[in-house]
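With one protein chain held back, the other chains of the complex are shown just where they sit.
Let's turn to subunit A:
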Amino acid sequence: MMKGCDRYRAATQFYLDRELSGSDLEDFLAHLEKCKDCRARLEAEEKLSALLHRSRPLYLSPDALRLRITHAAEAFHDVIAHEAGLRVDRL
């Protein structure tokens, strides 16, 4: 392990989560070029992330729920449209 690797432990996670930018990103990538241990850590993190991504999606909503939500939204918009019509009539 290279000196100062602890400093890059958090950066590995930020890099993985696309939260690293600018000079921090450049610094991390430069360190990664030189440090085998940090590359191995990043690979392990990427592997875990890929595993989770491969198990997406977790769940699909039931059709009945989809139908209820769609009807509720349509009914709501009908009410809004009706009220808007009434307001126009009053003018």
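The criterion applied here is as follows: a contact is a pair of C-beta atoms (placed from the backbone, for glycine too) under 8 Å apart; a residue touches a chain by one contact, two chains touch by 3 or more; residues count from 1.
In this text, contacts and distances are computed from a predicted model.
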Among "Na+/H+ antiporter subunit D", "Branched-chain amino acid ABC transporter substrate-binding protein", "Lipoprotein" or "RNA polymerase sigma-70 factor (ECF subfamily)", UniProt-listed name of the chain not shown: "RNA polymerase sigma-70 factor (ECF subfamily)"
Contact set of subunit A toward the excluded chain (per top definition): 10, 13-14, 17-19, 44-45, 48-49, 51-62, 65-66, 68-70, 72-74, 76-77
